[in-house]
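Since the structure comes first, as structure tokens, the remarks are kept for the end.
Of the protein chains in this complex, all but one are displayed in their positions.
Think of it as A, B and C in the order they're written, each chain with its own count starting at 1.
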Amino acid sequence: MTLWKRDGAVEKNVERYTVGDDYILDKKLLVWDGVASRAHARGLRRIGILTQDELDALEAALSQAIALAAQDKFEITVSQEDGHTALEEFLVAKCGAAGKKIHTGRSRNDQVLTALKLFIKAELVKTQELLHAVGDRLIQFAGTNPVAMPGYTHMQRAMPSSASFWAEAFAESMLDNISLLHSTYVQLDSSPLGSAAGYGVSLPLDRAFTAQELKFERVQVNALYVQNSRGKNEALVLSALGQVMLDLNKLASDLLLFSTAEFGFFILPEEFCTGSSIMPQKRNPDVLELMRAKAKQVQALHFQVVSTVSDLPSGYNRDFQLTKRPLMEGFEIVQSSLQIIAELIPGITVNRERCEAALDPSIYQADIALQAAARGVPFRDAYHEVKQGDSRAAAGIDPYQHLKCKSHIGAPGNLQLESLQHKFQLVAQELAGRQEKLKAITFC
Amino acid sequence: MTLWKRDGAVEKNVERYTVGDDYILDKKLLVWDGVASRAHARGLRRIGILTQDELDALEAALSQAIALAAQDKFEITVSQEDGHTALEEFLVAKCGAAGKKIHTGRSRNDQVLTALKLFIKAELVKTQELLHAVGDRLIQFAGTNPVAMPGYTHMQRAMPSSASFWAEAFAESMLDNISLLHSTYVQLDSSPLGSAAGYGVSLPLDRAFTAQELKFERVQVNALYVQNSRGKNEALVLSALGQVMLDLNKLASDLLLFSTAEFGFFILPEEFCTGSSIMPQKRNPDVLELMRAKAKQVQALHFQVVSTVSDLPSGYNRDFQLTKRPLMEGFEIVQSSLQIIAELIPGITVNRERCEAALDPSIYQADIALQAAARGVPFRDAYHEVKQGDSRAAAGIDPYQHLKCKSHIGAPGNLQLESLQHKFQLVAQELAGRQEKLKAITFC
Amino acid sequence: MTLWKRDGAVEKNVERYTVGDDYILDKKLLVWDGVASRAHARGLRRIGILTQDELDALEAALSQAIALAAQDKFEITVSQEDGHTALEEFLVAKCGAAGKKIHTGRSRNDQVLTALKLFIKAELVKTQELLHAVGDRLIQFAGTNPVAMPGYTHMQRAMPSSASFWAEAFAESMLDNISLLHSTYVQLDSSPLGSAAGYGVSLPLDRAFTAQELKFERVQVNALYVQNSRGKNEALVLSALGQVMLDLNKLASDLLLFSTAEFGFFILPEEFCTGSSIMPQKRNPDVLELMRAKAKQVQALHFQVVSTVSDLPSGYNRDFQLTKRPLMEGFEIVQSSLQIIAELIPGITVNRERCEAALDPSIYQADIALQAAARGVPFRDAYHEVKQGDSRAAAGIDPYQHLKCKSHIGAPGNLQLESLQHKFQLVAQELAGRQEKLKAITFC
Partner (left out) sequence: MTLWKRDGAVEKNVERYTVGDDYILDKKLLVWDGVASRAHARGLRRIGILTQDELDALEAALSQAIALAAQDKFEITVSQEDGHTALEEFLVAKCGAAGKKIHTGRSRNDQVLTALKLFIKAELVKTQELLHAVGDRLIQFAGTNPVAMPGYTHMQRAMPSSASFWAEAFAESMLDNISLLHSTYVQLDSSPLGSAAGYGVSLPLDRAFTAQELKFERVQVNALYVQNSRGKNEALVLSALGQVMLDLNKLASDLLLFSTAEFGFFILPEEFCTGSSIMPQKRNPDVLELMRAKAKQVQALHFQVVSTVSDLPSGYNRDFQLTKRPLMEGFEIVQSSLQIIAELIPGITVNRERCEAALDPSIYQADIALQAAARGVPFRDAYHEVKQGDSRAAAGIDPYQHLKCKSHIGAPGNLQLESLQHKFQLVAQELAGRQEKLKAITFC
């Protein structure tokens, strides 16, 4: 049964077309829908809509529903259309009239938004933890692989670099990604609950109270704005996830290049490679190719969301439904990618011999010109001299000695391992705090 | 002449293909390139590369260049390729050998990134000011148009709303947009200067000093990460600008719908409409149609950026050049759109008669059911009763009285005018502070 | 078991990450994989790799596999990775050594491409049939609804039009879509079979023979080009499907607008509408809102495909795997949308009274000016006269009389019903021919 009475037989394919896979996707929201419903019930008690007995009954049933959902044992059927209906039916079955009161002053419109925002907040924190784990492995890699290798621009050998320095670039990026996910969290940390269908209701709902129950920093005030931010919220999350994927895409691109037979700088761990059905000798880096491709998938999901909500007039429009899957897939892709790259990194072997052999003499030209500059030759003149000169003069340079000259902040000779480690430790503490807060919402 | 010597005749169309419109776009960066060059020169003095006399000469020439650029009088030619070359040639012409020293320890790679980041910061603040102006006009509109009208879901009349409430939804959104642009600013507020071509240089550059000169909050440490964040920076900005455009797209969509002959709620100001070459009677809302379309243009630019930098291995790749125009166009579109909508809003006339006439009786059904719920009838039962009942019972309801019942936070009967005004005042102060800071960089 | 031996334990999450949902998606390809395998086996017989007995055994087993797959009874497991492996294992189980020979001279790379191309061809024809059905319903609608209504430009009333004329616009577009899908079919109608992993094999495969067996128009010659067209093929299909969705998006947008309370021109069939959980009176056009949104989903899938294959060097790359789902989802969305709109159209009721009432006098101004022009007044002068004149002069015009004046080709007074019907009949015959051809491949 659906919440609204159908005045005739609605064709099966209308159901299929409109419900889509919502009844599956909503399973990811059920815990949060239960949590939000508990806060809403407490709010209804506060304004006298529910008696204390009714609230007690609902709280007990909701705890049961949340526990079932957390174990993935709460079923939703196609004919129920969505998790909200399934939950309401569960409460009616358990609590009778009290169950029929739970939807007082609430619409599925604010209900789903509240569940989605809680879901987003939890997933953002989970993603931050994975970013932390990847950063950690990169720092370890940097610490154990102080191997000189060329740095590239335009895919051409440019200046001396090192494997450590390369890994640190990504570690620092993970720190920025963690910051970005946090500012995304803060930007979205406002409660939609109590905005109903976008136009409020004629009941004195205490929205500040329910916001506090759910540990939102503030109320998203205007009820219509709550609806109008559908799609904007999801796009903001997907933009942040897209930033993470741009890094993973580049990390994968580098690894794919550096592990070709021709570069041969890195050897990928065998258990992350697959074979060929026709060529016995092949070791294919499928995991990294798919990671490269999945970055574009997240970009496409992002585009789908912004495109879907464009041109819609104010208020709820059913088009919003199609923003749910992109959001969930976005998190799934990013988290599984971070998970697998965190496992892959420690397995990489750096081929020191190939790396060092690739440092051909011309790679030192810029620095030779700079050393002339430091002696007072105008840089542009030194540049032209070196360019016309004999680069074999550089042949005797020891790359490790040379890198030591590049010791200013952020240069490859001045590794930032300790500083990075310290920052990652601070981040770990912050993330622990955010996890605590999430648990407090779920189990309160 | 270009900075690197060409060993043969490079065809005109190679020049055209590679330079593109960079020599035009770079004019927007020239002031910031001058400012960053001044900081770099001071840094070179600090480590003894420049004498005090050389620095003085360069500072004088740079002040001149900045002033010329600010008045759009600094020319860049196609053969110079970009603004960096033009500026260096200017300094060489003015200061001789000192001019040839300015590029010591610097690459065009960190040079352009520094100029771009300063440009982004300035444009973000400018955009925030325009968002503030639009919010201001929306609050004024809300204050002068307390007219009841239907609220819509699924483009169908749903519940009673008001023109004020509608405008407040967008005003609150502008506040969130301002926050978002600020967190974008903070995320990007790290100095790339001194990272050179992505691998540092063999000179003891004081990157913390130049960062402070340019009022960056921190140094973006790893020199390779600096390069790897090309495209990520631009995408972050375009994501934020895209959020603004989603609001303007919705605002335009609403205005286009509400000003059709059939809705007739709003009358658009004549000076923002255009005519037809064949139909004498037409008043066409072209400005709003273009605003609707320009939201998609920003989305496309965003997509272009993320797509362009995907799959690139670490370090500078020339593909980056094609992220410059999307960034600049993004700002241009958003700023001109905010400007024009700020001018348009005060000219909108609300047709009270049409608005009120559209409140047909069935629009009160949800609230009638809720009032039964408040009396103790389970909401789901009340819902089914009202659904089957005679909605004409609602016919006598006065919409303004009715809206007063909807007085909880964020409901249309509880306008937030004062609260919004207060928030916008606070924002105005913050923005003034950011403007001061920008001026301090430019003229220090 | 997989086709290539794993030299160690590959983690479960590597399997999950790399296999994805391929083992599910491949079920849609199984029939075509069986058909292509039969052609390949015949080809191997032809060059003496298989004996006649081996071929007979394989043909019998393949017929069984095809029949099972057609009834959706052929299972693929995650550990098999894909349908190709599942099929090979089936053949080995049934035919022993002959089964182990089926992959001679073939790679999964050309195998999947052949199955995909056959799948695409079949789905294109199926989609054309649905386009035909929609066109048919539109013509019927046009025939039964010769109701005058305004034509719009800029969402403003512009000139007199009619419901029939509106429907014919979409019918003609369906004809063009059918043509486009056909030219897409022709563009892709070349056989990849025998190209192996992209570099041929050292066996004298008769590619022209297998192409003919599978009724491909020609051989896609260069084996590397076969691989390099991965993604291009899918993008071409999604472009064509995107054209269809642009029409359905516009059709849905028109219906959503014309069925608002304010326009009131059309009444949507109740069984295609859904209700609200909070507002008893609501009739929401969810089907059309989702159709509007699904157009953007197809656009996003298209973008995902082109973006995924960009930047990949020549030859197979695992990234290709992620183009399979977009292709299949694209067909699924377009076909289900065509199906449901074909069912919806006959249920639309045109509200003649509201339509005619919307023809306000000013709508005739352009035609009044044109009639002056026909009498010799320069059009631009007539235009300015009418503009300044009294449009009430038009008040007495009968819209149906007026539409008759607009009788040149393609004008609303000159309906093309018979011509359209004729064209749709011709198309029906062509489609029947294409269906026959497909059946001939499957059951030969």
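Observations on the structure shown:
Basically, a contact is a pair of C-beta atoms (placed from the backbone, for glycine too) under 8 Å apart; a residue touches a chain by one contact, two chains touch by 3 or more.
Just so you know, these numbers come straight off a predicted model, no measurement behind them.
Of the candidate positions A:L91, A:L131 or A:I278, contact with the hidden chain is made by A:I278. Which of A:A158, A:V221 or A:I441 touches the hidden chain is settled by the complete complex: it is A:A158. The missing chain, though absent from the display, is touched by one residue of C:V19, C:L87, C:L180 or C:L359; that residue is C:L180. From the set C:K28, C:H103 or C:R325, the residue in touch with the chain omitted from the display is C:H103, counting the whole complex. Residue-wise, the contact with the chain that is not shown comes from B:Q304, picked out of B:T210, B:Q304 or B:Q365. Remark: the residues of subunit C touching the chain excluded from display are 3-5, 49, 88, 92, 97, 100-101, 103-105, 109, 151-155, 158-161, 165-166, 168-170, 172-173, 176, 179-180, 183, 186-187, 194-195, 197-208, 219-229, 231-232, 235-236, 239, 242-243, 246-247, 249-250, 253-254, 257, 292, 295-296, 299, 303, 306-307, 309-318, 366-367, 370-371, 373-374, 378-381, 384, 387, 402, 405-414, 416, 419. Although one chain is hidden here, its contacts on subunit A can still be listed: residues 153-159, 256-257, 260-264, 276, 278-286, 289, 303, 307, 310-312, 358, 360, 362-363, 365-366, 369, 383-384, 386-387, 391. The chain not shown here touches subunit B at positions 2-11, 13-14, 16-18, 20, 84-85, 103, 106-108, 196-197, 270-272, 274-280, 282, 284-287, 289-290, 292-294, 296-297, 299-301, 303-304, 307-308, 317-319, 321-322, 336-337, 339-340, 343.
Throughout what follows, only the chains that are shown with their structure count from here on.
The innermost chain, defined by the distance from its C-alpha mean to the mean of all protein C-alpha atoms, is A.
Taking each chain's centre as the mean of its C-alpha atoms, subunit A lies 33 Å from subunit C. One finds 24 Å separating the Cα centroids of subunit A and subunit B. A straight line joining the Cα centres of subunit B and subunit C is 38 Å long. Counting partner chains per residue, subunit A has residues 3, 5, 103, 109, 197, 292, 296, 299, 303, 307, 317-318 touching two or more of them.
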